[in-house]
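Removed: one protein chain of the complex. Kept in place: all other protein chains.
Labels run A, B, C, D and E following the written order; every chain starts at residue 1.
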Amino acid sequence: MSGASQRPGAQWPLDEVVAGLRAARQDWRERHRQHEPRGRELPSPEALDEIIQGLRGALFPLRLGPPSLRPEAEDYYIGHTLDTQLQALRQQILLELGSSAGADPAVPGLAERADEITAAFALALPDVRRLLDADVLASFDGDPAARSVDEVLLCYPGIAAMIHHRLAHRLYALGVPMLARIVAELAHSRTGIDIHPGAQIGAGLFIDHGTGVVIGETAVIGQRVRIYQAVTLGARSFPTDEQGQIRKGAPRHPVVEDDVVIYAGATILGRITLGRGSVIGGNVWLTRSIPPGSHISQANSQSQAPGEV
Amino acid sequence: MSGASQRPGAQWPLDEVVAGLRAARQDWRERHRQHEPRGRELPSPEALDEIIQGLRGALFPLRLGPPSLRPEAEDYYIGHTLDTQLQALRQQILLELGSSAGADPAVPGLAERADEITAAFALALPDVRRLLDADVLASFDGDPAARSVDEVLLCYPGIAAMIHHRLAHRLYALGVPMLARIVAELAHSRTGIDIHPGAQIGAGLFIDHGTGVVIGETAVIGQRVRIYQAVTLGARSFPTDEQGQIRKGAPRHPVVEDDVVIYAGATILGRITLGRGSVIGGNVWLTRSIPPGSHISQANSQSQAPGEV
Amino acid sequence: MSGASQRPGAQWPLDEVVAGLRAARQDWRERHRQHEPRGRELPSPEALDEIIQGLRGALFPLRLGPPSLRPEAEDYYIGHTLDTQLQALRQQILLELGSSAGADPAVPGLAERADEITAAFALALPDVRRLLDADVLASFDGDPAARSVDEVLLCYPGIAAMIHHRLAHRLYALGVPMLARIVAELAHSRTGIDIHPGAQIGAGLFIDHGTGVVIGETAVIGQRVRIYQAVTLGARSFPTDEQGQIRKGAPRHPVVEDDVVIYAGATILGRITLGRGSVIGGNVWLTRSIPPGSHISQANSQSQAPGEV
Amino acid sequence: MSGASQRPGAQWPLDEVVAGLRAARQDWRERHRQHEPRGRELPSPEALDEIIQGLRGALFPLRLGPPSLRPEAEDYYIGHTLDTQLQALRQQILLELGSSAGADPAVPGLAERADEITAAFALALPDVRRLLDADVLASFDGDPAARSVDEVLLCYPGIAAMIHHRLAHRLYALGVPMLARIVAELAHSRTGIDIHPGAQIGAGLFIDHGTGVVIGETAVIGQRVRIYQAVTLGARSFPTDEQGQIRKGAPRHPVVEDDVVIYAGATILGRITLGRGSVIGGNVWLTRSIPPGSHISQANSQSQAPGEV
Amino acid sequence: MSGASQRPGAQWPLDEVVAGLRAARQDWRERHRQHEPRGRELPSPEALDEIIQGLRGALFPLRLGPPSLRPEAEDYYIGHTLDTQLQALRQQILLELGSSAGADPAVPGLAERADEITAAFALALPDVRRLLDADVLASFDGDPAARSVDEVLLCYPGIAAMIHHRLAHRLYALGVPMLARIVAELAHSRTGIDIHPGAQIGAGLFIDHGTGVVIGETAVIGQRVRIYQAVTLGARSFPTDEQGQIRKGAPRHPVVEDDVVIYAGATILGRITLGRGSVIGGNVWLTRSIPPGSHISQANSQSQAPGEV
Partner (left out) sequence: MSGASQRPGAQWPLDEVVAGLRAARQDWRERHRQHEPRGRELPSPEALDEIIQGLRGALFPLRLGPPSLRPEAEDYYIGHTLDTQLQALRQQILLELGSSAGADPAVPGLAERADEITAAFALALPDVRRLLDADVLASFDGDPAARSVDEVLLCYPGIAAMIHHRLAHRLYALGVPMLARIVAELAHSRTGIDIHPGAQIGAGLFIDHGTGVVIGETAVIGQRVRIYQAVTLGARSFPTDEQGQIRKGAPRHPVVEDDVVIYAGATILGRITLGRGSVIGGNVWLTRSIPPGSHISQANSQSQAPGEV
């Protein structure tokens, strides 16, 4: 800190750098007018991180809430936390609505929509809790190393990812996809698990280890599914599209039915269906549907796979 | 912040949401009494993160300690830091003991056990430092890009993971597995390297890049082993178990002897032994033991592997 | 916190542990004199993290700068931020120069070099901004799910990694490789994308998902390249070197020409060239050059690959 | 920060200073064994400051609570805040009880007393709020410059002092005088108003400006009294006591009846009574009782003092 | 922290206390409807403290600004700081306007007024700086112990009080008296100097020591005046008003002409004039005007007072 100021000669051409950056911004703005910031402020990942941390506590007060919380005070804590965090969320919703509409967020219509979205999100929280209960139980049952449900909630990256996803998915469904994406990326950064907030996931998903898991926007996952690290549920891409582009909008990620297990490193691509109760082996590369009860390993998956891609 | 309060009409049904969450908790508690929080407080990942940061400094004072530390004051800094962090650790130990026993942590017996565990952990720190010295040297020697031991300690995710693991492993061995798991997940989140605290790892492990590495609970790793990104030392699972469940307790992860090298993406599954000095190529899938000095690449590993799974 | 002090008997042999750690340090210092800290202080990852956060804001003021920034005040904010962060960076540069020279950082020559490096880095910032503009556009164009350039800048891990890389690469080129490495590891930790600061990357790189991507020190990447998760651009290693060591210095990582696409999990090893416009399929293992316009999938890559390794 | 460490020669005899301080402590401990710390930990002014700040918000939620508090969420906020702060207060009570008893705070009896004191304190809070309402109204009515009750609560040092005093007085009455004293000194430091927590003060006290006001331990003040800056309600001291010592225990400070006004700089000493509705002029020195309705100025308070004011 | 939760029985009747406080609030609201919070949010002393700290730096950048500020970057720092702090101030202005109007701060008219007040305040800052320069010089010249102007700016409580006053006075004059009062009380709390923001003070006021100084709302002070600790420039009160009330509105505090000196403890009351160049001795009690050049000591101020001083 003091080094620079102790040497009076320490200099760099500040005005020149400021001017150079200004010119770069002007170039961009002239060439890419359609990409100008449409609102005055953008949603804030830092604000959303704090909101999600608060909601985690409100969902699981005695486990993820403040360390000194007494059972007698649970509802007070939850009510105060929700009120604080939902107001903060409403502000972020307003920013996204204003930004995507190119409109001034002070316009009345936006505020009403922000209220409606916030209220709908709030009312969904009890269901989110019930789904997460199922996820926690699935992790506890699925991992012989788990010693208690408390440990699962505190430690398991798969659970951290699912808490984020189940909240992000509600935001996505309610029409604030940028907030949803920010929440999903918070989990991705912390766990290495990248679940698009559009993915529909049934109760009781267990993701073990998790680093490198990618689940795409239109994936549909049933109940009690188990997924290990580095599994991709992706879109099938370059065979059918000469520019290597994913077609937008249409369902393009796998449907995984109830009770399927997918071992580490498996790559499942395209709008295919993995039938109920199937087991997909490690590193399998799969681009075709399989009937219920299938057991797929590298041998039988690859015989059909690589050559045709 | 002010947006919400500026519009008096901004509302969501707070009481209804609080009631909904209460009902969801009650449902859980009625159905899953065995999963109730057993103690009043759980260990805290945030507290353990701070403890580990403090211990890092005490282990490597002039490199990871405070920036202004003078050599004359090293022991004062170490003594003060240890006293502070060991007290904080003892409190976390007490929380786990109380939580796992379902007992009140104020009960005298727990406090004595917490003291014993803390003292044993403290006395192990010099050995932890010596093991980490070997890991640091191994990273320096193993990576031609490493310019100094300082750079290795400051930057390498593999070293960050090993500092956490060697401390977590002591906690695991001393009977506080939940603390151990929390410490391991702190490293997992930061580095993408997921080492179960039960894994036994000899001196001088070098993990390069590291993202996606998974090392299981009963893995045994010798001295001077090198492991690259996305390597799994896992349990062999679905061939022998029709529910796809890992059998608990028994040794089920690989034994890796001294001086083995395992390249990126290799998957080594089951209680097999990789003989001393073997080299496992990238993306190899291996589920059988190999003698000392073996060189395994995709070609010879896969010919035996996929079909039989 | 209070538990320990409430029990007067809570004790561990503090002096013994301090002495044990002192002995371990002395052993190290006697055996490894060449690895002694060469300067008095090392660069600080925490300080560099703050510097990079500040520079992000100065590069994209209305998107990554302070939430309340008004367009009228852009240049004031940028000028003040740059002055603050460049001074802090100069201090870190001084620490690396002092550390690597084994010299006292107060020596005049080091200060002059630190000034020169800081000024050159500052003057490069407008170009960095223009390159990042191209990266952002590439991500926006390459991902059909991207709704706005704002979303790309705020959320996409690939963009976060490229902001770090383009700054780290300048530091690397200017002769402070340890700072560059620290900056690269900050991105690696947050995104799972591990780009060595030495890698030369053209405008418009799009990295999707990103977890597990590794790009080596001498890799050369052209313009408008697309890379998916878990792709490795690595050095070819154990076939030609009986100790399994990477040879240092010489170009040893791939050259990827303009407009190449590399799908998830592909492993590209050695100083080979991927010709302009080629497409590399998922999980492909490739160790030979391919001509422009090639389409490589597992089938045709693997027939030549595994056996020969 | 870096200056010291940049010069390797920067030194002071650290061990010698540590030894000198140890010797000074040992001297003290040998000579003054009765003044040894009686408990292991002392109450913390910082902790009490935070507790009082929290209680201020719970007492006046929409004025001194969090800026975004909505009326619908008042009770949740209050309940959560009280639970948190009362637990923190209980911990401080335990420390004082343990300290004053020379006992281990883990002894059961102390914990029960701490619970009782905390509960009694909590139940007194509604009365404290009603008394403070009267104080606020008195300030609003008494100061023609006051524009709103909000301004009085936010700005007036006299109100800040009374919030602290009314809470401190309860602690004093409940048997934790050290906590009470700490709370009183927090107000003294911030406002220059020094009210001993033992003083009994009726509803509606208005202290204007306040700097230099001193109110002693056994003072008794009626309702609707007004006091200006630098007023002392002290003990009469040196005339009757040749050592200049205040006699302990017995009532020794003034009794001020309802509706008395005491102007700036007046000094009222000894267990005298100022009769209801009296007015004491600025700088008056008074050591004798006066009947109700008296008007005392410098002239008539002291036979030789100026009478023209 | 943990003490409470370690004893499961630790309880206080939380619901009862919450209900008691609710009843107390309802009583207040029923009886004192005119004192209800008129807006939804009140200005925040904490926010204003931060604003004033920021403006101090912008006024005296190389002395009270950030420690590492370089002269080349002064204007960038000032521009950025002003923009940030003036936006924060505008928000506080909006809160006072909304609060005092009983109106919704989102109403357009309020926002325009807030803009006007903010702009007028901003444009006055250069004059504030020039007045403060004179105050600083006066303190330097008036105190033989002052070693440099830097020391005066950093240390002297009188200067701290004048920085606050000159900013508060502008706010007062621009129609936001509550903000002005909050700023004045921030200085009062820190310095013991209580200057009402309405007081008109000429250039070059020197306040030495300062504790206990009180300067009233309608006081008028000329240039180059010197005031010592515990001086009161107050309203004359109880002689002419049988309720002891100050009459509101009319000028009621002293006029102090240029070059007057007032020594410690003097009390000057009422709308009297102290003629140019007069000297008022310590502890003098004065309630009548005096001609220019007067020297007043205790003896001649009060016929009976001591004349030997």
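Convention: a residue touches a chain if its C-beta (ideal position, glycine included) is under 8 Å from a C-beta of that chain, and two chains touch if they have at least 3 such contacts.
Here the structure is a predicted model, which means the values were calculated and not measured.
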For subunit D, the residues touching the chain missing from this view: 1, 3-5, 7, 9-18, 20-25, 27-28, 32, 35, 37-38, 41-45, 99-100, 177-178, 181-182, 185, 188-189, 192, 194, 196, 211-212, 214, 217, 230, 232, 234, 237-239, 244-249, 267, 269, 285, 287, 302-305
Residues of subunit B in contact with the chain not shown: 1-3, 6, 66, 68-70, 72-73, 75-81, 83-84, 87
Chain not shown, touching residues in subunit E: 58-59, 61-63, 67-68, 74-75, 78-79, 82-83, 86-88, 90-91, 94, 105, 111, 115, 118-119, 122-123, 125-126, 129-130, 133, 137, 140, 144-145, 147-151, 154-157, 190-192, 209, 211-212, 226, 229-230, 261, 263-265, 279, 281-283, 295, 298, 304-309
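By definition in this document, only the chains that are shown with their structure count from here on.
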Any chain in contact with subunit C as well as subunit D: A, B, E
Between A-B and C-E, the pair joined by more C-beta contacts: A-B
Distance-maximising chain from subunit D - centres being C-alpha averages: C
Far-end chain from subunit B, centres as C-alpha averages: E
Angular offset of subunit A relative to subunit C [C-alpha, multiple of 5 degrees]: 120
For subunit B paired with subunit C, centre-to-centre distance based on mean C-alpha positions, whole Å: 24
Multi-partner residues of subunit C (each touching 2 or more other chains): 1-3, 5-7, 41, 68, 75, 78-79, 83, 87, 91, 105, 192, 211-212, 230, 302
